[in-house]
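Here's a structure for you.
Removed: one protein chain of the complex. Kept in place: all other protein chains.
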Amino acid sequence: MFTYLLKRLIEMIPTLIGITLISFFIIQLAPGKPTDVLADLNPKMTPEARERLEKYYNLDKPTHVQYWMWLKRVVKLDFGDSFSTDRRPVWTKIKERLSITILINSLALLLIFIIAIPIGVSSAVRPYSVYDKITTIIVFIGFAIPTFWFALLLMILFGVNLHWLPISGLKSMGYEGFSAFGKIWDKVNHLILPVTLEAFGGLAGLSRYMRSNMLEVIRQDYIMTARAKGLPETKVIYKHALRNALLPVITILGLSIPGLIGGSVIFENIFGIPGMGQLFYQAVMMRDYPVIMGVLTIGAILTLVGNLLADIGYALADPRIRAR
Amino acid sequence: MGESANSLSVSPFLPLFRSFNYMTQPTLKNLFWHRFKKNRLAVIGGIIVFGLFAVSIFAPFIAPHNPDAINVKHVLESPSFSHLFGTDDLGRDILSRVIYGSRISLSVGFVAVGIATVIGIIFGALSGYYGGWFDTVIMRFVDIMLSIPTFFLILAVIAMLEPGIWNIMIVIGITSWMGVARLVRAEFLSLKEREFVLAARALGASDLRIIFRHILPNAMSPVLVSAVLGIAGAVLVESALSFLGIGVQPPTASWGNILTIGKDNIEIAWWISVFPGLAIFVTVLAYNLLGEGIRDSIDPRLKI
Partner (left out) sequence: MLTFARQSSNRWSCWRGFNRAFVLIISLSTACCLLPTVLTGCTRIDKEANAAQAANNNTTTTPAYGDTIVEGTIGEPSVLIPMLAGDASSHNVAGLIINGLVKYDKDLSLIGDLAESWDISKDGLTITFRLRKGVRWTDGVEFTAHDVMFGYKTIIYEKTPTPYSEDFKQVKKAEAINKYTFRVTYEKPFAPALSSWGNLVVLPKHLLEGKDITKSELGRHPVGMGPYKFVKWTPGQEVVLESNPDYFEGRPYIDRYMYRIIPDPATMFLELKAGGIDWMGLTPIQYTKQTNTPYFEKNFKKYRYPAPVYTYMGLNLCLKRDKTTGQCIEKHPWFSDKRVRQAIAYAIDKQEIVDGVLFGLGSPATGSFVPNTWSYNPNVKKYEHNPEKAKQLLAEAGWKDTDGDNVLDKDGRPFEFTILTNQGNSVRINTATIIQWRLAQIGIKVKVRTLEWSTFINEFIDKRRFEAVVLGWSLGLDPDQYDIWHSSKTKEKEFNFVSYNNPEVDALLEKGRGTFDIEKRKKAYFRIQEILADELPYIFLYVPDATPVVHSRFKGIAPAPLIGMGYNIHKWYVPEDLQRHKVIP
């Protein structure tokens, strides 16, 4: 187990370097010399600020030197200052948005797992039945319906007509005066719509995966054997089959992590949630390179860490790997 | 299996029709059709996809109006006989715009997925066949690409380039090949030790010939399935980009940019967003049902 961990850790290093290379590459993609773009980016950029930037990216040096110098700073989470008029450090801007994005996305992910796994399993048990078809259609509705459209409909219903839920943002007026419980309740109210909607959109992937996984497991020899032994069908399905079908889900969990940090741009705009998606979209639109590179790099690093955790989880759960 | 050698095609979509040659034994082919036909949702999906093709090819003949014709006297009109889907905020006919929009969605889906599939096949095949350091490097690269949120990557690259239909196709393509590469590699790992490969090698076939003429055709079915599912994904990404205003530029109709107009008028003109939304939904659903249907029917291990 320990060697396995060590191996995974060592494997992360080249991946990390690769990620920083790609982020760095983005800046080189810009039309014209990067110096031009950087220097002219902001009409109000003083010569001094321009100089600072050139120094920061060592734009007078060869590319590999630039990359090396940049990398050394990134290790210390120093991504420079944003190009937008507020000139704030990139790390500060990311930090204040990271937690809300992770919160919303993990809640949504949790909801997806809670709902999608039973749907997938139960429809695999009765493949091609009416139940299977209906759930198929429902999860695909979630997948393919335009998010914003559904979101606006729910906002009109619950926010404007029924007044049950707030429409957008993260807190109500007078939030500061609420009791601790009131604050939590207020947050929950604000999160219900975005989290539910996001989860609805994500059901299809996992439930379909679960379904085909389960179908596969059900016709394995050991299930046949279990059936042949005369075990009751429910026990066969829920004890033997399910457990084996669930294993790969841990990997799926690992793969969902980029989505955790990613956040959906359209979602965040509609709900007025100041998350990473919004930050990144604005940065991209304004060609705010330091922010773009910062978000890509940090997102990727967090993903790697998440993947590592998922792998460890997998190793712990799967005796075949544990034994190695 | 000797027949399979003939079914090679670099285009990922030709196999849709040709790679089944390796099932020329009547039983297998019949089995596929038998299974596929039994899956009614998949058949419906197939018919819808076929219908979409017809609509986009014959758009000029089907569309009742010029999709770009502006008429400010008929702004935001609800569906009627002259405008079956109503009109948008410039008085353009929504039905015609949705019909023409199908061209964008279809071409984005196919070109983007085509690019992704070609890249994925090349990397996956070489990686799986040769193994060793080459495999390590490629798979590491796949890991890296997978660890960056894809939509972010697409946004970043689109912003650097000019928005436009071709750039969108290319960018979606080069950011979504990783799954195919993994699939192909896995197939290669198991196929490369099989007798027919060993036989070909013994006969002195070159590596390239073995990869592309012997192994690849046998590895195509999962790729085909993932391609069909990938088209659905690409259609959604395009509509999201157009929705954000960095996709197809006006006045060209795309489902995504009709939706954008619909969003701002959702309370007074439901028809602007409902029809393109429905179009996206039906298309994505059709591709998914078709893809899953093909997968279920192709997989010989699946019991019926």
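Letters A and B mark the chains as written, and numbering starts fresh at 1 in each.
To be clear about the criterion, contacts are C-beta pairs under 8 Å (C-beta built on N, C-alpha and C of every residue); 3 or more make two chains touch, one makes a residue touch a chain.
Everything quoted here is computed from the prediction, not taken from an experiment.
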(message) Using the document's definition of touch, tell me which of B:31, B:44, B:90 or B:186 contacts the absent chain.
(response) B:90
(message) One chain is left out of this view; which of B:185, B:263 or B:295 touches it in the full complex?
(response) B:263
(message) From the list A:270, A:293 or A:310, pick the residue that touches the absent chain.
(response) A:270
(message) By the contact criterion defined above, which parts of chain B meet the unshown chain? Give residue numbers in ascending order.
(response) 68-70, 72, 75-76, 89-91, 162-163, 245-246, 249-251, 261, 263-268
(message) On chain A, where is the contact patch with the chain that was removed from view?
(response) 40-49, 84-87, 93, 96-97, 148, 152, 155-156, 159-160, 163, 166-171, 173-174, 176-177, 269-274, 278-279, 285-287
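Convention: only the chains that are shown with their structure count from here on.
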(message) Based only on mean CA positions, could you tell me how far chain A sits from chain B in angstrom?
(response) 23
(request) Provide the residue numbers of chain B that touch chain A in the complex, in ascending order. (result) 38-39, 41, 140-141, 143-153, 155-161, 232, 236, 239-240, 243-244, 246, 259, 262-263, 266-267, 273-274, 277, 280-281, 283-285, 288-289, 292, 295, 301-303
(request) State the interface residues of chain A toward chain B in the complex, per the touch definition above. (result) 11, 14-15, 18-19, 22, 26, 29-31, 128, 133, 136-137, 140-141, 143-146, 148-149, 152-153, 156, 204, 208, 212, 215-216, 219, 255, 258-259, 261-262, 264-266, 280-281, 284-285, 287, 292, 295-296, 299-300, 303-304, 307
